[in-house]
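Missing here is one protein chain; the remaining ones are kept as they sit in the complex.
Our next item is chain A:
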């Protein structure tokens, strides 16, 4: 494992955090003082800063640091989230997202464009405005700490070549998990401990001894080339409550004088220890005793070695246990808070990240498994062995379960996609100067990840369209008796093996006359053509159609809706539009749950097999024998059921069997019958796409391979139903398409 392999994690994590930050920022607009939301935003910035520091992305660290400081002030209640700050933070998020993308593309942060640098600087300037009254004391103590080379007065240096360390550990040292010997071991990694003198005077009598407290002190002679900061750093975790004195080699005698002064309570023992360590010689001690030097030592501060606490006495035992009551109350508050967060966060710890490509591979393998399983099952049936048959049945049931679980792995909730639109709606409504709110429902509806990824663009277009063309200006809304605030709704729900996504608005609705006029003008319809309102509305999806009198920046270039339709068709979905003049518009997108494997219903006509998606099959009936030869409708328990003869549709010239069957299918509220020869039952269908040559064939959506190795064509039910409703192409497919279909079929057999 190396650092590069982790960068992917960093990038994904940062993107996710930025998304969370954005979500929280958008929510906070409604509840500006929610501490949980503020904390979430802060945490996102905090974590990005922390992890980018690990990877050495200093530019991100520097930038995020400023944002984090502002957020910290918000957390402390010194600054409040107003719309201005929210907007600024959203920009901060965007900028960070840009930097992350830049890294993801394999660039170096040092090579960012001039514009990016400008944005960076500009945002920092804006952010710093929120920091202006902030206390700037943070850097001061550090400066003092490193300033340790001060007075090394030349009056008589010691002869010792080693460092002398005088350590008195705080009583809480052991309780804090610190082991004094661990410091010695660490020091041994960059030097040699030449001599150790234990200090045991502080050890109390046995009956007063607290076994958990630390009473020990050490005097050390240490030989090392390391600098003072390194040696000093050894004790950084205990310095606050311990007394740590470090005297460099050849220090002035006064340093030892101060040390003895400091360890006064240990009396003569301490001097003896210094002498035994060889840090101080007898001669030097005598020299020290001359009054002049002692006097000087009184004024020389020992705090040259940094620690302010150095002068304090040995820490008392009481210092550790400060007010247990107050600790307990904050504990309770924390617990309540943690519970709340757990609800909100929803057990993220049980999730694992998997490379999407691995899932795709799994799905593909499951597909192959299904085909192989179908083959086994067929052979088992043919063999007539009862046990073999049973075993094959069990196998195919298990394969079916494996398929279902494999498919659910790729299912994601559409909520995340929906929530992204909060931002779109917010930004666009500001741009348009309209007051529009987005209402989201059905976010928990799940669908295939690939579908979710591809639905974003069409949805964006539809939402923008609804805001731009759908929602009227506030004055007009008020005049029409509506509230000034416009509403755009995103909704999702399951229906017949598919998912329906609705984008609706409570705006002005579509005017059929206006659309018709435009369509005629554009040559998409002819004057006086009898079209229902719904048909007229769907003209909007024709290429090159735009009703906006003025082309705005957002939408209305007339390239939108047909692209939307094309994208959705590419996902084997359909799109339709409902509108009531003055009341609003609703665009309904229907998508299949998954793109890879479906439960199919196998039927045959002549020699050929076809698959109908099982979710769309309502029932199967026998075709009433007589009197329907030239009919296109039959009587289904009193209802009119239009039907299509597949034999006729695919120009199959084999003789029909004596009894034909009708498969009743339903899609998007329309019901129709398919007349077929035989019903072969349920069949797990691995969808294989048709080649480009067949892409334009309207009645087919793909093919699959049967257990026998033969090819079955998958019928495109929405396409077929459209034919029924339009009542146009009933005579059959165009001859060129027919040839293609027949060609495909003969190739397969």
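Note that a contact is a pair of C-beta atoms (placed from the backbone, for glycine too) under 8 Å apart; a residue touches a chain by one contact, two chains touch by 3 or more; residues count from 1.
The rule is simple: contacts and distances are computed from a predicted model.
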Original post:
According to its UniProt entry, is the unseen chain "Chemotaxis protein CheY", "Carbon-monoxide dehydrogenase small subunit", "Acylaldehyde oxidase" or "Biotin transport system permease protein"?
Top reply: "Chemotaxis protein CheY"
**OP:** Among A:38, A:178, A:432 or A:568, choose the residue that contacts the chain missing from this document, as touch is defined above.
**Re:** A:178
Original post:
Of A:234, A:279 or A:723, which one is in contact with the hidden chain?
Top reply: A:234
Subject >> Omitted-chain contact residue, chosen from A:46, A:482 or A:572 >> reply: A:46
Original post:
For chain A, which residues touch the unseen chain?
Top reply: 1-3, 6, 9-10, 13, 39, 42-43, 46-47, 49-56, 61, 68-69, 72, 138, 172, 174-179, 182-183, 185-186, 189, 212, 233-234, 236-238, 240-241, 320, 322, 327, 330-331, 334-335, 338, 341-342, 345, 348-349, 353
